[in-house]
Each structure stands twice: as structure tokens, then as C-alpha cells.
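Certain chains of the assembly are absent from this excerpt, and the rest are unmoved.
Residue numbering begins at 1 within each chain, and the chains themselves are lettered A and B in the order written.
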């Protein structure tokens, strides 16, 4: 029976937003003892414990889950429903169970050190294909929503370009194409461009980007490098809308864009903003499987410890 | 040469919004003498004349163009950029050229009488397939935008239903399907349902609507009759979002929806709101052709007069 799979396991969920609340519900349903920190009591569903003290929450936890956006450089955890600042301390980590599993979107250096020092298992989930690809769906829809709100023309019949053809770029291109846009995919890798062609998009290399931006109506960047720089923007269609989906600080020279009078929007973290229910369901679908997989591996390893 | 096609023809454009401004630009480009009423001087592009006095504007006009939404019952013309009320009078109509062509979205009874009395040609364009189908594109995108803004889940993976399968319903269904929604089309006509099936949608009859609303996440109504009545709404999924695209007052019992705590939005006139540039281009693409066609016909008829 599914609902006892995590039976008896103590899991601490520290901070986050509506997505984590959906995940917490699933973990409870699967039998875990879940302690939540950074949410008011009334938001936390039946069966989980809400604590104010983060160190208390960590005590003895075999799994600790932080939100996808992770922490600030000095350890502050994103916790939209918390009135007080939620800060991760080395002391809190020292209170986790030995061999505990530490799950976070991506970990900063200081955190990697803390975790390594105690021999904890670190799982950075933002880069796990399954999560990143599933999250590309709300990301693309959020980008479409912004495009619809910020333009006075339809996506259908527009000329769009998608820069980068990885997990988000593929979904973005498919979605634009489906809505009737004339999509050009800009990428370095010829295999990726072949796939873009197969999907019905036009393909271009970076050397053509300046020319493409000259007539593009909406540009979506997914590459976390300075791509839409001053040189490119200088010759861009004055009416272009740039939506930058790459992780902060994005791949656009926003100052240059501003100087040239171009509308450019940095839009990170869309899944939690535009579709928290869907994005929460992704976590609830994937995280428990990852926990089971990791803990089974830990068990196996312990045989030879 | 295209640009002299309407050469010498006097056209009065009375009221409207950004769409009419795009149309005016095209009419000027095609050589017409265009007089505009209900817009400040600075908004009207080069080559057209802005007048404050509606009767003055009508004087001698061979074609008069009113906006798609038409007039109120007492003749007030929708004119979003006009500070003063713009009102159509019988006297204004009497000042038009004999045999003038009167273009409007749809005409109320009083207007039909005035026009008939003077033997003017009336062209109600809202019901012209070409305009209605082209306008269904911004309508569907506007509806998608609302759906994205008002829900916390993605269209992809949602269960949606489209009620009515005419000009808007078909586009709505195709768009939802393209975005990855599981779409059920509800219609009376079996030929329409066969088409919905061919497009990859599920099909249902009205007798099944109550059951369908029970698990639908987003419902789009396009039928201008009371369809989503109290009986249907009573058993609807409490989380459903209803977007009603039918002309006012729509096909939803909004009071009942409110009583049952359901979110229901009446969203008429989306093209001019969400994508005025595209919607204006539709007018600019279609209206001149209609004028030419009508005037050529008038000319032909006059041979035998």
C-alpha cells in the first residue's frame, strides 16, 4: 500500500510557498511524520506539525526539504507565508539525523560545505531532468501569459524567437508553435537545431541573432549567459518584447535595453507564481520517489559501512 | 496600384478605439479622404481629418464606419478616446451622400429604420464570417490569458470544455488542445461534434453538460443563450473557472454562479481589449475589400436603374 511507504520517517520542510504545502500533504499521505517551519499553523494541512523554531524542526529529521529557489548567500530561506525571517544555521544542520538527506533546488557553497562536513547526502533537485522538464510547462505558460499581457497583438501570426533549446527552450518553442507563432530557435548545437526543425520551427545560429532580433516581435531567452547584449539590442525591432526566463540575472543587458527604449522583462521562478497548484503537484509527484530511491541506496550502502 | 483604389472616396469613421485608428491609416493609404470623429487630433495619423462635430463629419460621406460594438439603444457610439459623448442622430444620417454605405458591427432597430428610410446600404460586419473568424483568434487568446491569470494550475493537463462550436468555439477548442488541455466540446449539431472529434477533442451533447461540469477545470461558453443555468451550476466542480465569451448578457446565470461560490467571468469584446493591434489589422485587411465590393455592386446596379 502506497500510503505507508514513508511510514515513520521524519521529514522537515523549511520554508517555501503553496507548492511546499501540496508536497507536505502528499508526504503526510504517504505516512511520513512531517514538521513544517515557515508557515502559519492554519495553512498547514491536517497531519503535519507547524513549528516556529527552525532548529527544533530539524531535530532528528531524516530528510530536510528546502524550496527550489534555495537560500540567500547568508542563509535566508524563501518563505512567503512567514512573518519572521527564516534562516538556516549550521547548528540546525547539526541537529539532523546522521546520514540525513538534504533536498534543495540548488545549494550555495556555504551549504555544500556544511552538508559535506557532516556527511549528509545533498540532493539538488533544480537540475534533475524530470523536475526541470515538468516545471518547463508552467514556465512556458507563464511566459505566454506575460507576452499576452504586455503586447497589443496576438501570439498567432507573431514572429517569435526562442534562444537556447534546453529543457525550457523546447517547451517554449512547442507552445509558441502550437499557438500559431512563427518561431525561430537560436542555438549553438546542430543536433538541437535539427530537433527544432523537426518540430516545425526555423533554426538559426547565434551569428544570425542580430538580424533575427531586427524583426522579432517577442524574444524568449532561456540561456543564463549574456546573450542579448548591447550589440544585439542596438539593432533590435524597437517594438520587440523580451522575456528573459534564465535564472537571475538573466541573459539580457537590461540597462542597454532600457537605454534603447526596449521592453525587457526578467521573469524567473514562474511556476510558483503563475501555477502554484501544478508546480506543487510536480513536487508531490517527484520528491517522494527521490526520497525512496536515495534512502534505499543509503540502506544498501550501510550494509558495507 | 493599390493605393489609389479608394481614391477620391469620402469616408467618415465615427468613434471606436485603437482598431479604428489602424483602419483609418489603411483607408488613407488606399487614397480615401477620411474624416474621423471621436478621437483627439494627435491620435489620428497623418492624412486623415479629425472633426469634433459628428454631423459635420457625415456631410457628403459615401461610406460611414461605426465600431464593431455599435451604438447604445439611444444612439451613443462607443468612442474610448472621446471626452464628450458621441451620439448618432437621424439628422447626421440625412447628411450622408445618397446611396451611402453604412458599416457597423450590428445595427439596432432604430438604426435599421433610419438607414432603410433613406435607401442607404447597411452592412453589418460582426456577422461576416471572415471578420468573425479572424476575430476569434484574439478572442481565444484573450480567453486563455484570463484563464492563466485566474487559475493556479496550467492549461496543460487541465480538463476544459467548450460550449458551442461555431466561429469562436472552433478556435477556442483548437487553442486549448494545442496547449495540452483535455478538451470536451459540447454542441447540438452532430456534424460539429464530428469535426471536434477530428480535431482531437472529446464530444458531448447538452444532456451531458451537467456531468461534464462536475469535473471540468475551465469552461468556455460561446453560446448566447442561457446554457450554464442554475441546474447545471448546482453540480459544477466548486473550483471550476467559467469564462463566458458570448455577447452580453452571456449564457451563464452569474447570480447563481455567485450564490454557489463559483468564479464566472463575462468577457465580451476581447479582441479590442487584449490585442487591439491585431484586431485593427483585421479591420484594415477586410473592410476596404468590403467597401470596394459593395460600391462596385452599387455601380453595377445603377447601370440598370
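List of remarks:
Rule of thumb we're sticking to: contacts are C-beta pairs under 8 Å (C-beta built on N, C-alpha and C of every residue); 3 or more make two chains touch, one makes a residue touch a chain.
Please read these numbers as outputs of a predicted model, since none were measured by experiment.
The total count of identical chains across the complete complex in this file is 4, with 2 shown in place.
As a convention for this text, only the chains that are shown with their structure count from here on.
Centre-to-centre separation between chain A and chain B, using Cα means, comes to 40 Å. Across the complex, chain B is touched by residues 18, 137-138, 141-142, 144-145, 148-149, 151-157, 175, 178-180, 274-278 of chain A.
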